[in-house]
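Here we show just some of the chains, and they stay where they sit in the whole.
By written order: A and B. Residues from 1 in each chain.
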Amino acid sequence: MSAQMYTLAELAQAIGAEVRGDPELTVDGLATLQSASSTQLSFLANPAYAKYLSSTRAGAIILSEEAAERYQGNVLLHANPYLAYARLSHYWDASVPGSDSPIHPNAIVDESAVIAANVRIGPGAVIEAGAVLRDSVIVGPNCVIGRDSELGEGSRLHASVTLYHGVSVGKRCILHSGVVVGSDGFGFAPNAGKWEKIAQIGGVIIGNDVEIGANTAIDRGALDNTVIEDGVKLDNQIQIAHNVTIGENTAMAACCAVAGSTRIGKNCIIGGASGIAGHLEIADNVHITAMTMVIKSLKDAGVYSSGTGVQPNDKWRKSIARLRQLDQMASRLKALEKLVKSRD
Amino acid sequence: MSAQMYTLAELAQAIGAEVRGDPELTVDGLATLQSASSTQLSFLANPAYAKYLSSTRAGAIILSEEAAERYQGNVLLHANPYLAYARLSHYWDASVPGSDSPIHPNAIVDESAVIAANVRIGPGAVIEAGAVLRDSVIVGPNCVIGRDSELGEGSRLHASVTLYHGVSVGKRCILHSGVVVGSDGFGFAPNAGKWEKIAQIGGVIIGNDVEIGANTAIDRGALDNTVIEDGVKLDNQIQIAHNVTIGENTAMAACCAVAGSTRIGKNCIIGGASGIAGHLEIADNVHITAMTMVIKSLKDAGVYSSGTGVQPNDKWRKSIARLRQLDQMASRLKALEKLVKSRD
């Protein structure tokens, strides 16, 4: 692949930036200040990296007004360099397949499926009866779209995504490989020492602009739906149980697990590998740090944590031995306080 | 899809319930007391929801004798409403594909595979040499069944399940999308700073009535087999390492990890995201709460836990700092006790 080339003038216009330097300079890629070559564009968003401004070989840099004062080379001036970088990153994105064949001859599309204009379907993909693929949907190779499921306008499934029946995905969503949506929730009635399966007859409703990372699984509801609201971003390897609701624009890092019927608010940030028990309420604007065990509702916005930090193994062994004795230690301390006080 | 409709008389007969009210009333779905419409059936299993009896619009409700005394509408009387609900839930389950084509022309079935009566195989599925699919097995689209693997009568694989070679699955099992069974256990011999692979030449034996959730992985044994006994229920995103044994009717919630050669007893309940170290023995009837770290054998039935609960981040920072000083605190307490005692 030959790299895409753009002039600074083109890029400035695209993001509403101002060029300081040579507007006709062409750049052929994006890179960090440390690794950029003279034909690449870079950016400075985190002040900790300002020290690299003096040594970078980047052909041009996206800078704020303030940072630009300390730099003599070509600059794209922008009030929010990180956002500018985010938008320009798509100019060098090779991830969208450029197939000329809208529906690959090796895709298997049921004749009752509704396929809108500009839809692309990769080889080996299976589109079951009654499925609806709206305008400009892309379905990667070896995906499976279950009966009566729907993909909204512009949504895109990378290879090997599996949707069960009756799953609704909104507009402009991105689902990564290995994602499963609509699998049965974990529901069984105990009966004489065995488990009787409860059919999971709810669905999954996914809003617009949702991204779901590789190998994440989202179960269908038992009776009502599992709901992922607009703008939610889920990282890889996440587990969302039946009847969970995740509020708008909440972002959840990799390997989190959310148990059944829990409701997570809007604009939350959930750190990686955290677990949230079932039937809880998490308020809007809650920030949970990585690997936290959430076993009660969090009714107020704020930052929450649990877990014990890493220690050398020998010290850790002492810590956890003492932790087991902590209740006894508390009693001894109380007794000693009483004894000392009695001698007043 | 038009919803399935049943009369209360039909449903009562199916589950051995008694109708109180209009036996000819038809219902077209199941829902919670809060959301049911007048054409839907509901149920009351958890006393906490009894408060909704007075306001529900449900057409009929599955109730115990006792609860029915407080309700005037149409009722299906049953000694165990939750179990009755479990059984009736299947009447509205849309998950079983209704294909008229038993073996899809786009399935790839090796000519040496044994395919019994009433087997259905979805498009894109690959059945390798020597595989055996017993009566009424269903294999979803894009599944792969490895050489010489076997699926017992009535077992069902949703789309995109992968079985390696030499895997045995019992009767009436359900495997969800993204499940992998029979991958290599993690076995290497150290040699001069590198790792030499140990071929994993055991298999995986899965009993009858086992359900395995989306994206769960079960490794094959190193020499002997990995064994999942009858009636075991595994949720999503679980990891079962080589040579693990899981006893009958044990249920394990999502994201658990069980390390190599550990034996888990019968009728255990393992909370989500728990980790169980290798070479341990877990007794029958053990209940482990969510996110527990199990690093020793649990020889007696009972409830076990570990982990630290969620706190506001500032308090958590103090807690874990103090935890690191705990051994020192214990020494100081002991010294102080000695000093105070010496002044007796």
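Going forward, a residue touches a chain if its C-beta (ideal position, glycine included) is under 8 Å from a C-beta of that chain, and two chains touch if they have at least 3 such contacts.
Computed from a predicted structure; not experimentally measured.
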Response to the item:
Same sequence throughout, 2 chains drawn here; counting the entire complex gives 3
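Here is the rule we use: only the chains that are shown with their structure count from here on.
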Discussion item. What's the distance between the Cα centroids of chain A and chain B, rounded to whole Å?
Written reply: 25
Worksheet item: Which bits of chain B are touching chain A when the two form their complex?
Response: 1, 29-32, 35, 80, 82-83, 85-87, 89-90, 92-95, 97, 104, 106, 122-124, 140-142, 158-160, 174, 176-178, 209, 211, 213-215, 231, 233, 235-237, 249, 251, 253-255, 267, 272-273, 290-291, 307-314, 316-317, 320, 323-324, 326-327, 329-330, 333, 336-337, 340
Worksheet item: Quick one: in the complex, what on chain A touches chain B?
Response: 108, 124, 126, 128, 130, 142, 144, 146-148, 160, 162, 164-166, 178, 180, 183-184, 186-189, 191, 193-201, 215, 217, 219, 222-224, 237, 239, 241, 255, 257, 259, 275, 277, 288-289, 292-296, 298, 302-309, 311, 315, 318-319, 322-323, 325-326, 329, 332-333, 336, 339-340
